[in-house]
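Following: one structure in structure tokens, then a few remarks.
The other protein chains are all here in position, but one chain of the complex has been omitted.
Chain lettering (A and B) follows the sequence in which the chains are written, and residue indices restart at 1 in each chain.
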Amino acid sequence: MRDVAVVGFAQRQMPEFDGSPTCVELLVPLLAECYEQTGWTRRDVGFWCSGSSDYLAGRSFSFVQAVDAIGVIPPVNESHVEMDLAWAMYEAWLKIQTGEVDTALVYAFGKSSAGVLRRSLSLQLEPYTMTPLWPDTVSLAALQARVGIDAGVWDEAAMAEVANRSLTDAEKNEHSIRKGGSSVEELLARPMYADPLRKHDCSPVTDGAAALVLAAGDRARDVRERPAWISGLSHFIDPMSMGTRDLTRSPSTARAAADVDLSGVEVAELHAPFSHQELILRRELGLADDVRVNPSGGALTSNPMFSGGGIRIGEAAARIWSGEIERAVGHATSGPALQQNLLCVLGSTTEGARN
Amino acid sequence: MAKQPAAVVGVGQTHHRAKREDVSMAGLCREAMDRALADAHMSLDDIDAIVVGKAPDLFEGVMMPELFLAESLGAAGKPLLRVHTAGSVGGSTAIVASSLVQAGVHKRVLTVSFEKQSESNAMWALSVPLPFNMPVHAGAGGYFAPHVRSYIRRSEAPTHVGAIVAAKDRQNALKNPYAHLKNPDTTVESVLASQMLWDPIRYDETCPSSDGACALVIVDEDVAAASPNPAWIHGTVMRSEATTAAERDQVNPQASRDAAAALWKQAGITSPVDEIDAAEIYVPFSWFEPMWLESLGFAEVGAGWRLTESGATAMDGRIPVNCSGGVLSSNPIGASGMLRFGEAALQVRGAAGDHQVDGARRALGHAYGGGSQFFAMWVVGSEKPTN
Partner (left out) sequence: MTRSLSAPVTVAFDYTRSTGPVLGRFLTGLRDGRVIGGRTSEGKVVVPPPEFDPVTHDPVAEFVEVAPTGTVASWTWVPEPVKDQPFDRPFAFVLVTLDGADVPMLHALDVSSVGEVSTGMRVQVRWAEERVGSITDIACFEPATDGGFETGASAPSSTIDPVTGVIVPVSLDYLYAASPEESAFYRGLNEGRIVGQRCPTCQKVYVPPRSACPTDGTPTAEEVEVSQTGTITTFCIVNVPFLGQKITPPYVSAYVLLDGADIAVLHLILGVPAAEVRMGMRVKAVWKPREEWTYSLENIDHFEPTGDPDADYDAYKHHL
């Protein structure tokens, strides 16, 4: 396996983007930021891959216009996944591993506010016996939260603790759109929304886009003194059915965790759009007590659809670049109630790189 | 670092029809997958990862349908990826699947692409009216017809060349048990007599709307050793450009020319027309055969139609194109590109049945999408690549 690192990261997050659902206007400055960080031009990028959803945009081929932001004369080596940025990154990492290219820039975008997000996401469900009932994302997460509470695996106070820590940490993140921690008691005193979830247990509807830059070997060292080397990258999926899954667990996360080496991880950026989901993920990852979880504030404070997962990887990488930490894990999820999960372990050295 | 060798050892496809009302989406995919697995002498339990491809989600009205399909496709507990690159998606998906093997990450990958167009209406899904925009007043063929006219003007091709392609592909389809359109009476004359829909494109020169799926099993060198007839991957390429740009060549797009050049170089091919034994080229409207023959370098610019007119692209010709009947005979959009890639693999495996080109050793699989802006291609061969 080649040594590949995350060497660039740019993001935009906002409650309501005043612009088109193809988000080209957002991507242009994001890509510019990536060029600035790397000292590259678009011609230095060997492979491009994007992530987005047509149903979020409300039109077919919503990703097609996005390639304009690259400037595609001469044409580019490019692909697209109908998935989160993290999986676009996975495809790019693969491309670099084949030896075909040494560098890649991946981006993703989504204007969640264009529709009613929790309703639009009902279209992700089994279309014969689930979607006709229009179960919204928040309700499905709430069903999951209740299963855990009833089973004694977590409680509302533990959920509030997650929310409080996230809202507090978000104060230091200029990109978070919801911030301001108080106390577990104060949060628990707030009204129920989708019982047993309160609004602060649910990620806010967020528009946005993000980009990550990957480079192999010396190309990465040319960009940064401390590239965030990918030492493990793994993802799995579970069945969708809410009935046949143990909703208190995440087998796909556990499988991914078994596939990578999480030892020595100091920071975990976990893509948990609902507070109890962080608790599930922490359990599956078996993180030590001194691991800092979501110092960025995490998805509970800002969760742009289709880039929210990749942003976790970018946040983790940025802390390695800065010298703050040596090892971190970024996590991304997709589908209802943590159906699909990806882990990306990053380190300041190439030691322990996946092979 | 060189790519790890990878080969196709299983190819499966559905019986493509206008409406496959006998199966669900999962059933459609599994029909293709189970055939591919049987061909590879494997079961789903042998598979390390699954890659799903499909064109716009509006076709089936499910956002990221691979999520609900995961369990039925045997992907639960495995890695699953979903690719979407417009009409080229079937090809792009096969390339992503092969990169999982070429990167050394997995040994046995199954990839499936599908479209169940009968769940909605393609014309609707592709042109949902947007505020402020002009309504599409020409339909799907209306997008490509002006560019076909440009080709005819530029190359000074006689106007019956499109009909030659349509008649050839429909006749080829009679030899393919899975093809959607089966019309033994199609001739150049009958195509010319069919209704002019989007002048210069006639009804019989357009592709059908199909339900269908295609699946491939792609494996590494060790696993391929157990196969009697692996189709080795000699080169893969993806290139993209904009839908519209000032002075963009929409007849012979640069992304297509660049992709072909890169592909031939990878595969060590200097004269495609001499070195490729069978080509499966994405031809949804008949005129795209001569257009792509030029763009891909099988003919000089302006001379693609001469190759077609000479009969060179017939099954017994110098460069047989779309022996399966092609997109003109079966078009489950999301799967159409993978069908091209899979049919190319069948040719070099000597497994194409009645539409087999004798002794085919190297074949091209080609797909394009969007407004002739996304390209995915591969070359497969009966011998392990030497480079």
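As a convention for this text, contacts are C-beta pairs under 8 Å (C-beta built on N, C-alpha and C of every residue); 3 or more make two chains touch, one makes a residue touch a chain.
Computed from a predicted model, the values in this text were never measured in an experiment.
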Which displayed chains does the hidden chain touch? A, B
Of B:Leu174, B:Leu197 or B:Val273, the one touching the omitted chain in the full complex: B:Leu197
Candidates B:Gly12, B:Gly104 or B:Gly141 - the one touching the absent chain: B:Gly141
Full-complex touch with the removed chain, picking from B:Ala245, B:Val273 or B:Ala314, is B:Ala245
Out of B:Ala2, B:Ala18, B:Ala38 or B:Val128, which residue would touch the omitted chain in the full complex? B:Val128
Out of A:Val81, A:Met130, A:Ala299 or A:Val345, which touches the unshown chain? A:Met130
Kindly note down the residues of chain A that lie in touch with the hidden chain. 18-22, 24-25, 27-28, 31, 42, 55, 58-59, 67-73, 111, 113-116, 118-120, 123, 127-136, 139-140, 142-147, 150, 192-197, 239, 241-244, 247
Footprint left on chain B by the chain that the document does not show: 19-24, 26-27, 30, 43-45, 58, 60-61, 71-72, 74, 76, 116, 118-121, 123-125, 128-135, 137-139, 141-142, 145-150, 153-154, 195-201, 241-251
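One rule holds for everything that comes next: only the chains that are shown with their structure count from here on.
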In whole angstrom, what separates the CA-based centres of chain A and chain B? 33
Which residues, counting only chain A, touch chain B once they are in their complex? 1-2, 48, 53-56, 58-61, 63-65, 67-68, 72-83, 87, 90-91, 94-95, 97-100, 120-121, 123-128, 130-131, 234-241, 251-252, 255, 334-336, 339-340
State the interface residues of chain B toward chain A in the complex, per the touch definition above. 1-4, 24-25, 54, 56-58, 60-65, 67-68, 70-71, 75-86, 92, 96, 99-100, 102-105, 125-126, 128, 130, 237-243, 245, 248, 253-255, 258-259, 370, 373-374
